[in-house]
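Quick one: the structure is below, and I'll ask about it shortly.
With one protein chain removed, the remaining protein chains of the complex are shown where they sit.
To keep things simple, chains are lettered A and B as they appear, and every chain counts its residues starting from 1.
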Amino acid sequence: MAMSRSSTNILDRPLGRSGGRAEGSVVSLSAFAYIYSELVQYHQQRAASISELERRLESAGYGVGLKVLEMTAYRAKEVSGRPWTIILLLDAHCSFVPPFSLIRHRRRDPPSRQTKRETRLMSILHFVSSSVWKSLFGKAADSLERSIDHADEYMIIDYEPIASTFVSIPPDLGQLSADAYVSGIVAGVLDGAGFTARVTAHSVKVEEGEYTRQGGNIIPGIPPRKDKAVFLVKFSPEVLTRDAALER
Amino acid sequence: MSSSSKAQAGQALWSKMPKANAELFALTYGSLVTELVRDYEDPIEVNTQLDRIGHSIGVRCVDELLSKADLAGLGASSTMCANLRDTAEVVAKVGFRMFLGIQAEVGGFSQDQRSFSIYLQENPLSTFVELPAAGDDDYQYGAGGDDLRKLKYSNLYCGVIRGALEQVNLKVECNIVRDTLKGDELNEIRVELKEVLSDGAGDDYKEE
Partner (left out) sequence: MVAASFHSPPPPTHRPPPFEMGFLHLFIVNKSGGLILHRPLGPTAPKISTNEWLRIGSTFHSLHAIAAEATPVKLPGNKNSAGADDGIEQIEGRGIILKCLQTRTGIKFVLTAEPGTPGIDAVLREIYVLYSDCALKDPFYELEMPIRCELFTNAVDSLIDQVVNGGVMMR
């Protein structure tokens, strides 16, 4: 181990103090928007089609989702599985990260708080649409809905999806959703928690009167959005079977 | 045009900026770096790409800084630069502050006043990141056997500063000379003025 002048090893620092900044720490939305814009441009140059671009963005979000799960779950006192189980799961997914890990995985002391394992589908969805959303976007998702036609489909709705705030989709890219990255994050969280799902982002027109925002425009000068993001979550069959079995 | 009025301007602009979660920001950047390492493998090449991407951001964010400073009535007084020292302070005290919410310092001016350093105590890009320790063979060498410790994780900043100043006709070179990820106590970016560029249009009409 190299002799480091920084006070403690990164893994031993409390999660809230990573990098010297407190949990809930912020940067400007512009900073995020510029980085995200470059991420989109990078992938667009390498994608041969609209769907390939979406896959790439989802993939970019997936690894982030795995890490977000660990951070959010730990902080929310609800841990999906015991600490070492999470670590093992994430290690298995380490193929998504380069040889230097963004979070090195080693044993952690067990949290002293009581932990609850999310085993039910509705609980994990609630965890995502509320805790994860609050953690990443500063507010819970606007709604969580279940599809009437398909038992394996659920929808998380966000009227102000952050990733697409400043994006104008050109006409020739038709149905592309700039929030595909976030759907990848959701997929990473769900998969990491043991609820494998295919998550896709869709841009849906907001009806007149459907949504009014408290406190004026989110971005000064920019009129309210005409579309909302619908994150469609389609669980894999074994997840549904398992959940049904737990019902009995 | 004092240093403290620039700091005040930076603070005022920061307070008006809509915010985003810093961890989401850091993880998104991490996703980009991860992709670059996977695609380019050679850390030196990744550094170049980070600089290029930073440049793309720099040429854009400078207009945001100028337009918002102007709209807030801070305009000329806080962003007018009579010399390179003023420019350095705008970059550090207004730029880094309004976009990242961090306190950056300037210093280390050279004798000829053509180069300076920007110091960052905190680095929002590198939250959660740890580079493999030297000698840690399992992690230090990437898939292609390249030494990942040669990666300049925050090289984006160099491109941003270079791009932003280029838009106001200053051609500079930037380098990360100290990096907390490599064990240094703070992050230092060295900026060197190469050339003051002249605009295009007016030259055609200048009298001989």
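By definition in this document, contacts are C-beta pairs under 8 Å (C-beta built on N, C-alpha and C of every residue); 3 or more make two chains touch, one makes a residue touch a chain.
Note that the structure is predicted; figures quoted are calculated from it, not measured.
Here is the thing to keep in mind: the chain we left out touches A, B in the whole complex. For chain A, the list of residues touching the undisplayed chain reads 30, 33-34, 36-38, 40-41, 44, 165-170, 173, 178, 216-217, 219-223. Contact between chain B and the unshown chain involves residues 59-64, 66-68, 70-71, 75-76, 79-81, 167-168, 199-202, 204-207.
In this section, only the chains that are shown with their structure count from here on.
Our note on geometry: chain A versus chain B, Cα centroid distance of 28 Å, whole angstroms. Considering their complex, residues 1-6, 10-11, 18-21, 25-39, 41-43, 60-61, 63-64, 67-68, 71, 96-104, 135-138, 162, 181, 218-220 of chain A touch chain B. Residues 14, 16-32, 34-35, 37-38, 53, 56-57, 60-61, 64, 98-101, 121-124, 126-136, 138-143, 148, 180, 183-185 of chain B touch chain A in their complex.
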